[in-house]
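One protein chain is absent from this view; the other protein chains keep their places.
By written order: A and B. Residues from 1 in each chain.
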Amino acid sequence: MKKILLRSFEVLILLIWIFPLAWLVITSIQLESDVISSTLRLWPRNPTLENYRKAFGSTQIMHWMANSMTISFSTMILTLVVDAPIAYAFAKIKFRGKEILFWAVMAGMMVPFQVLIIPLYQQFNAFGLVDTLAGAMLPRLAMPVGIFILKQFFEGIPSALEEAAFIDGANRYRIFATIIVPLGKAAMATVIILSFINAWNDFLWPLIVINDTARYTITVGIANFQGTHGTDYALIMSGALIASIPQFIFYAFFRKKIIAGIAMSGIKG
Amino acid sequence: MRTHNRKRAFIAIALIGLMMLSTLWAAGTQEQAKQEGPIEVTFWSLFTGGDGEFFDAMVDEFNRTHTDIVAKTDTVKFDNYYTKLTTALSANNAPDVVVVHQSNLLGYVPRGVFLPLDDLLAKNNAPLDDFVAAPLEAVKYDGKTYALPLDVHALIMYYNIDLFAEAGITKVPQTYAEVIAAAQAVQAKTGAMGLAVDNTTATYKAYTLTRLFMSMLEQQGTSFLNADNSKANFNNVAGEKALKALVDMVQLHKTTPAGLDYDGAVNAFRLGKAAIHFNGVWATGSFEKQADLNFKTAGLPPMLGKPAAWSGSHTLAIPVQRTEDPAKLDAALTFILWMTEHGDMWAKAGHIPTRLSVYEKESFTSLPHRKDYAEAAAFAFAPPATPAWEEVYSTTSDMLEYAVANNQNVKTALQAMETRINNIIASY
Partner (left out) sequence: MAIPGNKDTRDGIIFALPFLLVYLVFMVFPLGFGLFISFFNWDILSSGAFAGWANYRRLFQDELFFSSLWHTVEFVLITTPVLMVLGFSMALLVTGNSPLRKVSENVFFIPYILSMTVVGTLWAWLMQRDYGLLNQIVRQLGGEPVGWLTNPKQAMWSVGIATYWWTAGFNMILFSAGIKQISKEIYESSQIDGANYFQTLFRITIPLVKPTAALCLILQVIASFNVFGQVYVMTGGGPHGRTRVLTQYIYEAGFRYFKMGYSAAMAYILFLIILVISVIQYAALGKERS
């Protein structure tokens, strides 16, 4: 009896947690006139795909999707390329000033982004990066969250493995490539996944640096579904759902890796 | 076999990577292409939703009718638009033409980022005498013209004919007492909301309170700031009367629900659940789309004296570029003039045209409501011309919202507002 009560409680919590998402879908398949009504209706009176037709028909949403893909995949790969070596250095190599350097890098997480906008823009303008996807993506690479996660994980790899390799005459690069990278796969998976999610969700910076509508990212593009004077919730929700679909697919594919990876990095604390 | 597969996978990934790299740095392809053929005029706008649809239709029509110029619009949602514009202007990287609210224009003009248009206008024989005088005057600074007005959008009154009839109201209310009486009559007899005025910030800031407050000051023959816009001018009897009117409609007469936000107010009226609604002319477009809504428009009632209504204006300006290309400037001006000349198309979104010739077009006069509030626009006034306006506007809105929500003593509220506003102006 107690068990049944407990289970029903669990089910209730899960329903509550998932319901906002369900509501997102339900709102998106209605006409605005049906959405704005004062009677509670859990299932739409006239389900319709009109909002989706509008979203796909009258915007460059497929372009935006492709741009977001390009940005997110590039961010994900480049993040790993720059983050893994330094995380290894922090975790395993003793060198002078390491502590200070580590904190200097971690401090990057604490910077309010608003202060970087103008300096970065001036810089990117000088580099010719304004209105390019690269420009929208590059500042993401300087975010040190991935380093933090990787460092935690690399520290857990037994030093005995490295020492044995040293005795066999291997140098650091070999050790990094043949021991650390293969053993750190799970944590690296987490990092690339988190950087994919974060890059996909980036909003303010891409909005500022990209001018051409055809080069918008999906989050920037669908933000325009918000009207100048008045909110069409149904349309906005359809945009939100479209923009999230690749995220869902990505999650479905890498679900195990994400969870295992975050878990592993959390172990050490 | 395994290594073979791996190799292939590696090559595939490398290829995809290369492709991505090339798109990552892809920019300016159009810039190379535009050497020949039509001149491209790039243009930034902040019109989304209903406004955006009408606006894009205009740009399409322009492109259809012009073979020598291609206008290309990129749209950014209103609340991020100025951040993007400012950032781009800081690097002389803005497009050829931009939309700027008249009230924001003065934040930019003293900083020399917009081109004074006088020479260009003279060179192209622009029909300046076809513009309505007031909005054209409002884009001048130190005697120079920095933009051309695309529209005027005044605060007006919308009222629901059916609810008025049901409550037995036969005369369109004019004074504050009449407005409140009508609203109360509707509430008593139909149960609908009397007066839908947003008084709380949610998705949109509750600017309507500030717009009403300013209008009510003008109605009493005074203004929000003093003559040279250097000090607050509302901590006086007129200000007390105006603020009391706002507070009372929520707290005393209870004709407006406390905590109503912009979307809530608009939707209440649109669904026929509110009798009177004060809003800008831009709401007309969405109300007209509502099938069973029977409504009329009128100029903002002269509630506290003579007729006067807050108004804004979307203007079109030309940012200063690193290198000036005369052909491009001419094309930009052609585009701007064409847009203002086709104010009848823009009027479908509710906005009031700025060209006298538009008022004679059949396509404008046949639109319902537009004539009513075009007349009302005669009493429209523009916000004060000061670079501090954006901060003053937003601070005033916050403080009015606070006063209304807390039924604050009007004297205390105005005193606090005056101090804050004077400090802000002094800081510029």
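As a working rule, contacts are C-beta pairs under 8 Å (C-beta built on N, C-alpha and C of every residue); 3 or more make two chains touch, one makes a residue touch a chain.
Values in this document were obtained by computation on a predicted structure and should not be read as measured data.
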In the whole complex, of B:Asn124, B:Gln184 or B:Thr203, the residue touching the missing chain would be B:Thr203
Even though one chain is not shown, chain A touches it at residues 7, 10-11, 14, 17-18, 20-21, 23-24, 27, 35-40, 81-83, 85-86, 88-90, 92-96, 98, 101, 103, 105-120, 122-123, 138-139, 141-142, 144, 147, 152, 159, 162-163, 166, 172, 176, 197, 200-201, 203, 219, 222-223, 226, 233, 236-237, 240, 243-244, 247-248, 250-251, 255, 258-259, 262-269
Listed in rising order, the chain B residues that touch the chain left out are 79, 82-83, 86-87, 89-90, 107-108, 111-113, 200-206, 259-261, 263-264, 267-268, 387, 390-391, 394, 398-399, 401-402, 405, 427
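Everything that follows uses one rule, which is that only the chains that are shown with their structure count from here on.
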For the pair chain A and chain B, the C-alpha centroid-to-centroid distance in angstrom is 35
Touching chain B in the complex, chain A uses residues 33, 36-38, 67, 70-71, 73-74, 77, 117-118, 121-122, 125, 128, 130-134, 137, 204, 207-208, 211-213, 215, 223-232
Per the touch rule, the chain B residues reaching chain A in their complex are 17, 20-21, 23-28, 42, 44, 46-52, 73-78, 80, 83-84, 87-88, 90-91, 93, 95, 203-204, 262-263, 266-267, 270-271, 273, 280, 282-283, 286, 290
